[in-house]
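All protein chains of the complex are present and in place, except for one that has been dropped.
Letters A, B and C name the chains as they come in the text, with residue numbers starting at 1 for each one.
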Amino acid sequence: MDRLYFGSDYQEGAHGDVLARLCETNLLHTVGYGTDEFCAAARDKIRAACACPGAAVHFLVGGTQTNVTVIDALLRPWEGVVAAQSGHISTHEAGAVEFHGHKVLALPPTDGKLDAAAVRACCENYWADESREHIVMPGMVYVSQPSESGTLYSLAELRALRAVCDAYDMRLYVDGARLAYALACPENDVTLPDLAQLCDAFYIGGTKCGLLFGEAVVFPDGALLPHFFTTVKQHGALLAKGRLLGVQFDALFTNDLYFRLGASAIAAADRLRDAFVRAGCPLASSSPTNQVFVVLDDATIARLAASVVFEVWSRCDDTHAVVRFVTGWATTPADVDALIALL
Amino acid sequence: MDRLYFGSDYQEGAHGDVLARLCETNLLHTVGYGTDEFCAAARDKIRAACACPGAAVHFLVGGTQTNVTVIDALLRPWEGVVAAQSGHISTHEAGAVEFHGHKVLALPPTDGKLDAAAVRACCENYWADESREHIVMPGMVYVSQPSESGTLYSLAELRALRAVCDAYDMRLYVDGARLAYALACPENDVTLPDLAQLCDAFYIGGTKCGLLFGEAVVFPDGALLPHFFTTVKQHGALLAKGRLLGVQFDALFTNDLYFRLGASAIAAADRLRDAFVRAGCPLASSSPTNQVFVVLDDATIARLAASVVFEVWSRCDDTHAVVRFVTGWATTPADVDALIALL
Amino acid sequence: MDRLYFGSDYQEGAHGDVLARLCETNLLHTVGYGTDEFCAAARDKIRAACACPGAAVHFLVGGTQTNVTVIDALLRPWEGVVAAQSGHISTHEAGAVEFHGHKVLALPPTDGKLDAAAVRACCENYWADESREHIVMPGMVYVSQPSESGTLYSLAELRALRAVCDAYDMRLYVDGARLAYALACPENDVTLPDLAQLCDAFYIGGTKCGLLFGEAVVFPDGALLPHFFTTVKQHGALLAKGRLLGVQFDALFTNDLYFRLGASAIAAADRLRDAFVRAGCPLASSSPTNQVFVVLDDATIARLAASVVFEVWSRCDDTHAVVRFVTGWATTPADVDALIALL
Partner (left out) sequence: MDRLYFGSDYQEGAHGDVLARLCETNLLHTVGYGTDEFCAAARDKIRAACACPGAAVHFLVGGTQTNVTVIDALLRPWEGVVAAQSGHISTHEAGAVEFHGHKVLALPPTDGKLDAAAVRACCENYWADESREHIVMPGMVYVSQPSESGTLYSLAELRALRAVCDAYDMRLYVDGARLAYALACPENDVTLPDLAQLCDAFYIGGTKCGLLFGEAVVFPDGALLPHFFTTVKQHGALLAKGRLLGVQFDALFTNDLYFRLGASAIAAADRLRDAFVRAGCPLASSSPTNQVFVVLDDATIARLAASVVFEVWSRCDDTHAVVRFVTGWATTPADVDALIALL
């Protein structure tokens, strides 16, 4: 029997609609580096989806690459980026932000999220310090929507972060690696146009949301970084056949594919959550998105591991652990049925 | 009428065999980051093609990314990389090598190539200088095979470079963005096993040679860089769905596809060269590979530009310029016929 | 009336013996960059004081410069440096370590110090993590002797840190900006030869300990970094008139000056501590070195501030704060008498 895959949301290729477009366009000739008509069309669709006609949209290949390139471009050399200690840039990017010269100013998270009050306190401390010129200046706030714990920033929370950014001349950047799975949640009240209004930059993740690969960076102020193209090149992040990104994002923003595939993953995750609760397994996070964190006893973990791919997240005690199941655009109802049958 | 495309070798998607494999494997589940079975299979095929069973093979996405990551990994902080002034890293990578901290020690090329004698003289000067500790140490030699002018290093020339590297404790790195088009030339006498014997690192370019994207870095000494994976991650160059690279390179090294597509591009280029010569247009480079440089008068350039995509390389005089036509795996005999008919 | 200066230990020029040597040698001619006979003599004296005849000794100008240059030289690109959250590199060096590409892995301090058990736990977590190649590898331990809180690492504590370093292939580096004030403490049981036995690198601070400026970096294994000279140059840290550093360190290690001036500062600090305790002001740190941390009420702080320079360190409550008084080689018994008279 084949195993069931709930290990992550990047374990398959691309959604069928996306792959079909890549195949259809495969032998067409275009210029390189994202200056082609497919990229132009995709940019227009993203600008429309964000209700932000003046935005600059750049396509990059992967998430860490996007984070480090955008952060590097938005920070001045003497500035650091404020992030949750659990933020992706704080933990799982091999120090790429520091490798490129900037300190991550990591704050303890609340429910997986960066709290505006904590950021404000960090800034107040900095600006109140008479020797602050010997200290890294907070220059930017980094948050992931949804967070690494699967939780969601509310519109009010993002506005509070924006207010702190405004008060202290900081930029606000949202990592949207799994943004489709936030947008599709009934609990979510932050839209793409909201992000375009609140952020200096954010990215619409494709790698985990239906594409082979690709992340679309949106700078709502299109004039903010006139030389970002060269910055991307310097980071080795410029794709020669940029049209591959354009074709894919164009497909993703056609017929609401991006929103539909998010919704299917959320429906799958919701069914899983219900099933775990019914089975008496306590949820370990309030995540309403496609990451399901649940406490299981070791016997159950061992039994499931025989036929299901998932991740043991952290130990609770000698006989229990928090386990993560991730759904995605490729998760089928049958996959969910099969997993539930195993509980 | 559709235009004829001779502008570059990255203006289409992937070879049909490669795309087919991506489609077939699209919904299979794998782990990420290149630790999957497709990557393992592709690595094995590349090791076999290089007759180098102990090699470490890493897959990256693009050429500049590969150059900067490999150079950064192989150089020590106080070292620079010796390259031709016309080398890709010297000119068209937006200073990515310097951005990552290393000087490119650029030497005048001979027929587009770096001459071993010139490299030796550079090293002799360095080591003879009593204040050399105030100077960048030559730590590596970078060459492209074929060169940016389309010319080929002979085996004797590469051995001479290797000898200089051995004499001065330098590493030798070959940029193989267009390597398929070198290997397929009758004039070529440098094989993949030769590269594996002579180089500390080289890469087998996929982006320009049949893949959607992807470059396979080969370190013949598999133990040379035990933490290269993390280095790749730090550079933002690690592809989450690494299997996309494995699938593609596996297809490329199945049924000699890599060698066959190189040969078809060379046949096309040879037909073009013959046609230009017959038409009385002097060739501007001794390139035997897939880049054809030819001197045309401005009237001809204007006439061709109406229906052909190509690049004006440099001005010769008031009425002539050097023009570059590039063939590739996607160039059809009909494309060549059509272009020749226009001469 | 002149004010009393207890603000820091770098508020004056140089000890008289040091300045005298600079004046005596001022018009002598030497070669540059630390290759002169004064530097050679100073190196020999430092090697002798460390009982480490094979050590490489390099002279740099300032503390942050020394830290960033040594850390950069000893870390490999994918490694970070473990330090206390209160460590100088974590807080007051403007992100210089990150600016040069490395993450500071900051751990909560115990009594101002980095605990070997905490470092071990950090390393165990790293090496137990299956995705550790996506995480910054701990490559080095940074501690200050005395710590930023004035506390001392015991020989047993340093040996425990060394054992963790040995277990996890990490280097151990001791920042000795105020090392003279550690060595002179009766409580101290760590000698210069101990440091040479235990560390991969440490520096003997001159700026705060009697010199105009200058820090002597000691690499007990003299063959460890054959190109450190060039590394220093690249960091802009190479002093043209290197002999100024040689002359000063030679004077500092003549007639035990380095040890004598440390002792006088400790005697002054001890008298202050006694006086504060007698005056009913609780000490806020167990520091036995030249930094005296004491809790004062705001009225006392205001009264003292009228005639004494010192630093308010942190607030305790609405009416009290921790205040820092620093003694140094330039603190006279009369200064201490005058301050005590004000309590």
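Annotations for the structure displayed:
Definition applied: a residue touches a chain if its C-beta (ideal position, glycine included) is under 8 Å from a C-beta of that chain, and two chains touch if they have at least 3 such contacts.
In this text, all values refer to a predicted model and were calculated from it rather than measured experimentally.
Across the entire complex, the residue among B:Arg21, B:Lys45, B:His58 or B:His102 in touch with the chain not shown is B:His102.
Here the missing chain is touched by one residue of C:Ala118, C:Ala163, C:Leu224 or C:Ala237, and it is C:Ala237. Contact with the chain not shown here comes from a single listed residue; of A:Asp72, A:Glu215 or A:Asp270, that residue is A:Asp72. Remark: the omitted chain is touched by one listed residue; of C:Cys39, C:Val57 or C:Ala96 this is C:Ala96.
With the whole complex as reference, residues 77-78, 80, 91-95, 98-104, 131, 133-136 of chain B touch the missing chain. Seen across the whole complex, the unshown chain contacts chain C at 3, 5, 7-8, 10-14, 16, 19, 22-23, 25-32, 61-69, 93-96, 99, 207-208, 212-213, 230, 233-241, 244, 309, 330. Touching the omitted chain from chain A are residues 72-73, 76-78, 133-134, 137, 227, 229-231, 233-234.
Throughout what follows, only the chains that are shown with their structure count from here on.
Placing every chain at the mean of its C-alpha atoms, the farthest one from chain B is found to be C.
Here A is the chain whose Cα centre lies closest to the centre of all protein Cα atoms. Distance from the chain A centre to the chain C centre is 42 Å, each centre being the mean of its Cα atoms. In chain A, the residues that reach two or more other chains under the touch definition are 93-95, 99.
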